[in-house]
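One structure is given below, encoded as structure tokens.
The other protein chains are all here in position, but one chain of the complex has been omitted.
Our next item is chain A:
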Amino acid sequence: MLETLLPILIFAALGLAVIGAIRRIRLWRQGRPSAVPLLKGLAALPRRYLVDLHHVVERDKVMSNTHVATAGGFVAAAVLMILVHGFGLAQGVLGWLLLAASAVMFVGSRFVAQRRRNPPARLSKGPWMRLPKSLAAFSLGVFLITLPTVGLLPADFGHWLLALVLAAVVVWGLGEMVFGMTWGGPMKHAFAGALHLAFHRRAERFGEGNRSTGLKALDLDDEAAPLGVEKPADFTWNQLLGFDACVQCGRCEAVCPAFAAGQPLNPKKLIQDMVVGLAGGSDAGYAGSPYPGKPVGEHSGSPHGPIVAPDATTGGKALVDAETLWSCTTCRACVEECPMMIEHVDAIVDMRRHLTLERGQTPNKGAEVLDNLIATDNPGGFDPGSRLHWAADLNLPLMADVKQAEVLLWLGDGAFDMRNQRTLRALVKVLRAAEVEFAVLGTEERDSGDVARRLGDEATFQSLAKRNIATLAKYRFQRIVTCDPHSFHVLGNEYGELGGPGAPARYEVRHHSTFIAELYDAGRLAFAPWKGGKVTYHDPCYLGRYNGEYEAPRNVLKALGIEVKEMERSGFRSRCCGGGGGAPITDIPGERRIPDMRMNDVKETGAELVAVGCPQCTAMLEGVVDATAEVRDIAELVADALVARPAAEAVDATQRPTAEEVI
């Protein structure tokens, strides 16, 4: 009986899955066009899946092995099942292979079940709780129906009732694993995830050591193009596909600083809300942690309805509240952790663009900061002519005078901030000690546009960027050095798209820690041994996750003779200081402050000093009351440790032992 039933079941499930797939694809195609090479993407899929994705999954070893067993077992079992039971190709080794595959999958499903026994808060419950049972049903069902096929059991084994029960188990398994894959069950992540990997909007992020972190520019010359994303259908189709790939593992939720601070943002919920939006409906079916302070079930949306209610003052609700979008610090911790390679930050900035450019609803100080950027080219509204006042006594060479230099020192808006001026003075001292030929733009420099862009004001960003590019095009320099990772990121990764024919806008940009490390390696700096206490290092998001520079700052500290006491969350998992993405400007209230949590991390290491490399981080961490550690920029530590370097000719490894002795 089963022999006749099985092909019917299998092909019925496959047929339904194809119908579901077409329906799902039509949902994604509601999005705006986005040019991706389809065949090339599909060809790159196996590598992206097996290497790039696995790299992220592998950070959790147990889960990684579980997934390899379950997913690998399933893919093999499904293909073999179609051959063996669908087409009746039971001869030879195929049946045995099917037995093996389903057995492996069954073992995997037991590990999934183990994890679901006391699931951590970050995991979604609801339909996901039945997944281990469904996995077991599929693998066990396939295993059992294959036993007679390979001859381990007689073909007429057991009662017809047993066959019926077995058929029911197989139906359950097929229902979840094949039908559910395209009709919106938990297994949807496999179908959407595979296509998402193939048609990813940032194909350049895949591959060893590659990253793609710059925001994509809006085409402001095309007046018909929407300014940002108002409704789910305003996302590109492959962004919608990306949202649908979410496996609700909650790794993003676990690392999100805004979520931890009790601000109304949860990256996982946000992505799920976008899925609700693209399919239409309410978020009542969501079974994970909500946005802090916002109960589930009150929001709903549709593909062509607004994401954020047009007038929040009247208490209207749509898919997402504006404050959710403004809570993000753009730290990219969620993107870094996401095993499905979803781009949360892109989506958030897209939606912010609509709020700022179309509705003029940048909250709190946002409007003031943007007006200042428009009128004075700096967010504080300071006189642009006073940009170099802090250096009145330093006699800095101006690009306007010297026209060319080896290094262009980009000051950033920290030039107006008295705290950051100390860092800048220290950096100048270091550059002079190493006899670097450098110059500054002085009053010709403008804000890089980082804050404007992250607040969604693409128009102001592009205006600033284009004027900066034109200024930079006037001068000749080999590289730009800056102590501001935000400027670093924008100049290095985001200006390139905006360069014109006369000004290519591709610069070699270095963070000051990288540059200092190079100078030290070249023997151009010498340091006195470190006499202070324990030190830890805080990775700025825009230096680390955005630009992959984790080593240089640590090498500089090492050269200073400092042994870094690492925080639990450091390197690519560093926790944000709360200062990015305009978050201090929009200032969405939470239960805790993000910098307080970070200084607690510092306290746990027992460090008396935390070394930083970013003016934002300095400001945020120094704003913490009753901190146990002092906050110093790497440039300041280096400047304090400078000693006259041994005669310039005799520089070699034996001539600079001061630092090495204490390591």
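The definition used in the following text is that a contact is a pair of C-beta atoms (placed from the backbone, for glycine too) under 8 Å apart; a residue touches a chain by one contact, two chains touch by 3 or more; residues count from 1.
One rule holds for everything that comes next: contacts and distances are computed from a predicted model.
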item	value
Missing subunit (named according to UniProt) among the choices "Cytochrome d ubiquinol oxidase subunit 2", "4Fe-4S dicluster domain-containing protein", "Electron transfer flavoprotein subunit beta" or "Sugar ABC transporter permease"	"Electron transfer flavoprotein subunit beta"
Listed residues A:Gly72, A:Gly262, A:Pro384 or A:Gly523, member touching the removed chain	A:Pro384
Of A:Val62, A:Ala375, A:Ala470 or A:Val643, the residue in touch with the unshown chain	A:Ala375
Sole residue of A:Leu357, A:Val428, A:Leu441 or A:Met620 that reaches the chain not shown, by the stated touch rule	A:Leu357
Residue of A:Glu298, A:Asp311, A:Glu437 or A:Glu497 in touch with the missing chain, whole complex considered	A:Asp311
Residues of chain A (touch criterion as defined above) contacting the omitted chain	223, 227, 310-311, 313-314, 356-362, 366-367, 370-371, 374-377, 381-384, 457, 459
